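Apart from one protein chain that is not included, each protein chain of the complex appears where it belongs.
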Amino acid sequence: MFYRVSGQFKTSYESDMALFPVKQDAILLAFILALFYVAFPMMASEFTYKALLVPVLIYALAAMGLNILTGYAGQLSLGTAGFMGVGAYACYKITSIFPEVNIVVALLLSGCFSAAVGVAFGLPSLRIKGFYLAIATLAAQFFLVWLFEKWAWLYNFNASGAIEVKGHEFFGLVITGPNAAPITQYYFVLVCVTVVSFAMINITRGRFGRVWKAVRDMDIAAELVGINLMRAKLSAFAVSSYVVGIAGALLVFFWKGAAEPNLFDIPLSFKVLFIAIIGGLGSIIGNFLGALLIVALPVLLNLLPGVLGLEINSATLEHINVMIVGALIVFFLIVEPHGLARLWALIREKLIIWPFPH
Amino acid sequence: MSVIEKAADITASSIGLQKAEERETLLDLANVSLSFGGVKAINNISFDIKRGEVRAIIGPNGAGKTSMLNVINGFYQPQEGVITFRGSQRRSMKPHLAVSHGIARTFQNVALFKGMSTLDNIMAGRTTRMKRNMFWQILYYGPAQREEIAHRRKVEEIIDFLEIAHIRSTPVGKLPYGLQKRVELARALAMEPDLLLLDEPMAGMNLEEKEDMSRFIIDVNEQLGTTIALIEHDIGVVMDLSDRVVVLDYGRKIADGSPEEVQKNQDVIDAYLGVSH
Partner (left out) sequence: METLYQIFADPFVQIVSAPDFFLQVLWEGLVSGVLYALIALGFVLIFKSSRIFNFAQGIMVVFAALTLVGLHENGVPAWLAVPLTLGVMYLLALSVERVVLRPLVGQPDIILFMASIGVTMFLIGFGEFVFGGENKAMITAELGIPTGSIEFFPFGGFVLIEQKDLTAVIMAVLLVLCLLLFLNKTAMGRAIRALGDDHQAALSVGISLSKIWVLVWFIAGVIALATGIVWGARAGVSFALEVIAYKALPVLMLGGLESVSGAIIGGIAIGLLEKIFEIYWGQPLFGGNTETWFAFILALIVLLFRPQGLFGERIIERV
């Protein structure tokens, strides 16, 4: 009914390959964008920005980066947080060495650093496959966090060992540091995430996306249809780490405001991995759904005792949250191994033929 | 190409069929040997493939036929011997370069990208011909899209040619075996090869599917002028399709010649039926 596709005929390859071959999809996206750009800011309080909206966007971005590597190119990575750290520390160093540089330029550059580190740790993927590679990416995770801790130059020899973000201006508007208004930070992150999302959608529906998926599905066959495995895998590592690095920089600069090395420890890697899995491997939209679920869950859990009139301390709530997330992951894998994105695709297919079953 | 030109082309190639020996040599293997540890998979084999012919490679199981194809497209590097393709010599080659040299193949056990649609699988065969870099890919609209559409047009021609338009957007993992084999052939054709290696294209097919596949192979050879090297167990198919046959047994070449000659060869009969010593 709402998703009637009859009457929408494709007369050129161009229209068949369009981002939204079905008109209703475009309308839906416009609606979601309006929600994020107009509706949410009208309703949101400072708490909503800090606890819900900004984290959802940043986690979704990180999961999108990981999804390029794991979901599209099939290379399992457990070192995401390490690469996020590289992005964050690179951005911190760039802004402290060249304070006058525009924050957007700094962000774009810090992505390059994490991409380079990603490629370096991606080199073993040319020889090592599957689980062995997953463990190899843990090497990156542990080594990088250790480096953030021991290399004092990275945090400007601060006594605390942490990095603290100073105020930066963007065309006269304070967008980072303690004086920045949450709404400006939110819009900045939102624009960044929108731009990167479209870039990733484009890149995954073209040649690179096909090459990556071919490597994921059968690397030997991919090689024999003329795909250079080394280039394919390393390009996936580069693009993935670039996006992940930017997400890391945004995390510190536009959300946390400060970071200690252990922020980039393995729990963050897992969190991002879960978002990617629950959202759906091999999907861009899924990352947002997954992030929404993982971020909103503890927020809701925290509200729950108040609603029910129970007294539960926050540590116990945290434990319950971890437990539920674990159970959710198993649940999702059993019900739909391809995540929320596939669930949405199934619903959409049903809607297209609704109200007739065939 | 107009109909008349096409017809002329077909006549030319069917004239050529009679005189395979006089044609230009496309691929020449000289004294090739390949071993894994102590096992000799291929032992000092020489033969050639002429441009435009259908060359069958037959032999009992374990004779080294698939290894032979793997050597030709660079997946295995032979320890000895020289391979001459289109006039240039090589010993070893990176497998992914085979396609840009003009060699494409299909596999004994279907090797498609199971999570991708039929269309994407065939488009993947065009990868080496697509040149737009990361920057244009990210922008998508503009040059990258024009390139994509140009290749899509070519791929749609192949889809029409092999009559698989109805499964264009189905994930290949969900297709029946016979159709998967056809999609694999389509992907190989998308590479526009000079030499097409087919590894048991009809294994596990019923009679009807075999007939379809035979028709496609003949069409590819005659209409597109592609040279074909074919491994097949169904002797009837081999005799009908091929111009020349080479027979392997235990990694050695035991016969080489026209289907009729090979059929009468005593060594071949012994290899297939067994012989008492």
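Note that the chains are named A and B in the order they appear, and that numbering of residues resets to 1 at the start of each chain.
Everything below uses one rule, namely that a residue touches a chain if its C-beta (ideal position, glycine included) is under 8 Å from a C-beta of that chain, and two chains touch if they have at least 3 such contacts.
Just so it is clear, the structure is predicted and the values come from calculations on it, not from any experiment.
Visitor: Give the residue, chosen from A:Leu138, A:Met230 or A:Ala258, that touches the chain omitted from the document.
Guide: Checking each option in A:Leu138, A:Met230 or A:Ala258, the one touching the absent chain turns out to be A:Leu138.
Visitor: Of the residues in chain A, which ones touch the absent chain?
Guide: Residues of chain A in contact with the hidden chain: 76, 124, 127-132, 134-136, 138-139, 142-143, 145-146, 149-150, 220-221, 224, 266, 270, 273-274, 277, 315-316, 319-330, 333-334, 337.
Methods note: only the chains that are shown with their structure count from here on.
Visitor: Show which residues of chain B lie in contact with chain A when the two form their complex.
Guide: It is residues 73, 75, 95-100, 104-105, 107, 111-116, 120, 123-125, 127-128, 130, 132, 134, 137-140, 144-145, 148-149, 152-153, 156, 187, 191 of chain B that touch chain A.
Visitor: Quick check on the complex: what are the chain A residues that touch chain B?
Guide: 13-14, 17, 199, 202-203, 205-208, 210-211, 213-214, 216-218, 220-229, 235, 239, 282
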